[in-house]
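What you see is part of a larger complex, with each chain still in position.
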């Protein structure tokens, strides 16, 4: 496993499930967001502080998810985030949610590709990602 | 049924349920919020416009809910909102969620009492509710 | 506008927004789900009853969303659902969320392609969609 891939643990609570007895599919977008946020924080990029200092923010522009196997209440998941493309105005993060099965090893439950853009927080129009943020991210690419 | 009580229909979708097969209890706060918002809109009070014109907004300061019976996927609920107290800085809304049962009539699933305050949208500090809003609400009290 | 395209109104409430002041992107999956559910109900397909009678249920297997423009608090959206592919075990629904702008007409905020599979509700393993459901859907295709 490359060091370029960031991992974050996510526990499944009642709030995450639906009447099918499994994690509601829309909630994987929340799990993926948490891992991306912690990955950025790990790199020293604080989104709240960035918004105050630059007037801009990251927004999700595209999401593509494949739901392979269900997660259930009390499951402990590992969510990954890996930067797979970055340009001056956008980046792509590839992510997975896995459950560690004691007998078979890691089982991949969901795979996602998330497109991220940088926008002006007031106008929400696309702008260039602040150069020092691009530098930090490219060093890890 | 008094005219003072506002009613709003709410359908139960997958997003509202949990692995117990019923509506997740926290979501009644969302259902109650929708009914309060539509009640205010019905009285000509648009929260988004109010915030732009006055710099203030309503926030929930207290919530007290009793969960009596469960709601399930596809249930059609009727959510009520009734102003039961108003002062210069706060108000209390009493709310219920009911399901219409074909044989027994309305069945009350959840009863709530919601305390609302008015705050400055920037500082989030309590302020007086704009007088024209109080007037509109008191006329309906 | 073809009759094959189903439309459903969705109002934006506080619960749908995030600190960016706009609808949280994961919530478009909820809006799309509501429209698909109402489209199925419109065709006489009740998911809750189907599960009781057949032991199976529809699940989302893939989702692909493009977020084009933001929606905000109090916005009134129109969400579409159109069946664009169906086989014995799966189908594809193409969906949009639009806001009606008084001066420019409809503005598309989000476009999605949702892959749906039919599974055994206990084992969650893929099975064939009940034939009478396929028939109903194909008649509308």
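Letters A, B and C mark the chains as written, and numbering starts fresh at 1 in each.
Please note the rule applied: contacts are C-beta pairs under 8 Å (C-beta built on N, C-alpha and C of every residue); 3 or more make two chains touch, one makes a residue touch a chain.
Just so you know, these numbers come straight off a predicted model, no measurement behind them.
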Exercise. Given the 3 placed subunits, let me have the overall number of copies in this structure's complex.
Key: 4
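The criterion applied here is as follows: only the chains that are shown with their structure count from here on.
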Quiz item: If you count the contact pairs for each chain pair, which pair has the most?
Solution: A-C
Quiz item: For which chain is the distance between its Cα centroid and the global protein Cα centroid smallest?
Solution: C
Exercise. Take the average of all CA coordinates in chain B, do the same for chain C, and state the distance between these two points in whole angstrom.
Key: 27
Quiz item: Taking each chain's centre as the mean of its CA atoms, how far is chain A from chain B in angstrom?
Solution: 33
Self-check item: Separation of chain A from chain C, taking each centre as the mean of its C-alpha atoms, in whole Å
Solution: 24
Practice problem: Scan chain C for residues touching two or more other chains and write them down. | Solution: 30, 33
Practice problem: Using the touch rule from the top, collect the residues of chain B that touch chain C in their complex. | Solution: 11, 13-15, 30, 33-34, 37, 41, 46-49, 72-74
Self-check item: Interfacial residue positions of chain A with respect to chain C in the complex
Solution: 20, 22, 25-27, 29-30, 33, 57, 59-67, 70, 121, 124
Quiz item: Inside the complex, what are the residues of chain B that reach chain A?
Solution: 14-15, 17-22, 24, 26, 72-73
